[in-house]
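Heads up, one of the protein chains got dropped from this complex, but the rest are sitting where they should.
Moving on, here comes chain A:
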């Protein structure tokens, strides 16, 4: 009797594994048929709102980009493309004229006109609404010329306006006025390729294709963005076939994932500049330019990128990635030259080296290992660095108050990031996230940022990059890469430099 039971047990286990093996196969087979029209992708954090006027964060921006349209949009490399506006031109340094496509409809069927654009920008700026982005758009005014033409007037020359307008999602004035801001945020209506269906907080956002979209109609009929904070759980969801795209893949998992034919790892540069900020507001050796330069010479950045980031990163010379306007490839990063570093340190009065503290926080790609390796390279030139792991929000506060450690590993990028924006926010005098005061740098940046003419801008931005390299208010490290794992059945989806997940072109 016992033997029969044992036999039955073994048989049933064999059958179970056999059955599941078959199941996996059939799942793979059905997935290769083009009938699948539902896309599921995963982010690590939830969106913050469905009202574009109050939206902060890349994940939110991504969902909004699928539901709403803006005057212009960007492709995955950051190149500006027409969206609602079919053309635009500069009338003068302060005035930009946009002509809208005719016949664009919101998801409720109403027509989109220049009035909607004006309403959107006016209400973002309106102080009574207390929208968080108000300060980012306060410098522009909209003037309606006719239903399909509008002028945007800025309070100073602002050539990067297109990049910024890319994030102004146009709202239906009549609908918002009718239902109010709260109701609108709950049931948003846009004019993008996807319609909003449901947002279950901390769980998922569901979208469906907009059949009346004015641009290229999406092939995907239903899209779900799921929120899975835990990276191991994200990978499990991909491996089980539940989801098609996952974000923030750890490099340690890449070789394992690439071993399967069902999914692949794809990565791409982002506009996020990673650097070791230097707290120059603190009295001490770091106020000496020679010490800051020495630290730059002491680091073999390429070795860090290859060794610690598995090449998921690109070395950067200064505050610009190749995607930014005015990027000058002739300005190269500091060479790795420990002898020169020691020389400079000695010249600055530190022949026996010095002690520094480096602050880091979790969340950066292989951040902890990266900072460890960085510190060990500093040791080679006599700089003893102690590493301080801190909570992200606590650290941000310290940066704001300039009480942060001597060096801090930091990254800046995201929506409408440009050399002007990054230079201002991270290194501008008196800016909240800056630990560097230099009116000369500010003047250069302002000049470059206001140059409408491209040649002129390129010249000024070159000067800016050369200046900041020389003065070294940071140890510029690398361009961060976004790492995604995707199911191989998914076609025509590409990572974007702005880190948003946009699904218009994706299909199975």
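Operating definition for what follows: a residue touches a chain if its C-beta (ideal position, glycine included) is under 8 Å from a C-beta of that chain, and two chains touch if they have at least 3 such contacts; residues count from 1.
What we mean here is this: contacts and distances are computed from a predicted model.
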Review point. Looking only at the UniProt record of the hidden chain, which name from "PspA-associated domain-containing protein", "ABC transporter, permease protein", "Thiazole synthase" or "(Fe-S)-binding protein" is the right one?
Key: "ABC transporter, permease protein"
Review point. Of the residues listed, A:219, A:400 or A:466, which one is in contact with the missing chain?
Key: A:400
Review point. Any idea which of A:49, A:166 or A:293 touches the chain not displayed?
Key: A:49
Study note, to complete from the structure: Answer key for A:36, A:204, A:340 or A:446 versus the chain not shown reads A:204
Review point. At which residues does chain A meet the chain that is not included here?
Key: 16, 20, 23-24, 27, 45-46, 48-49, 54, 56, 130, 132-136, 200-204, 226-230, 232-233, 236-237, 239-242, 392-394, 396-397, 400, 412, 421, 424-426, 430-433
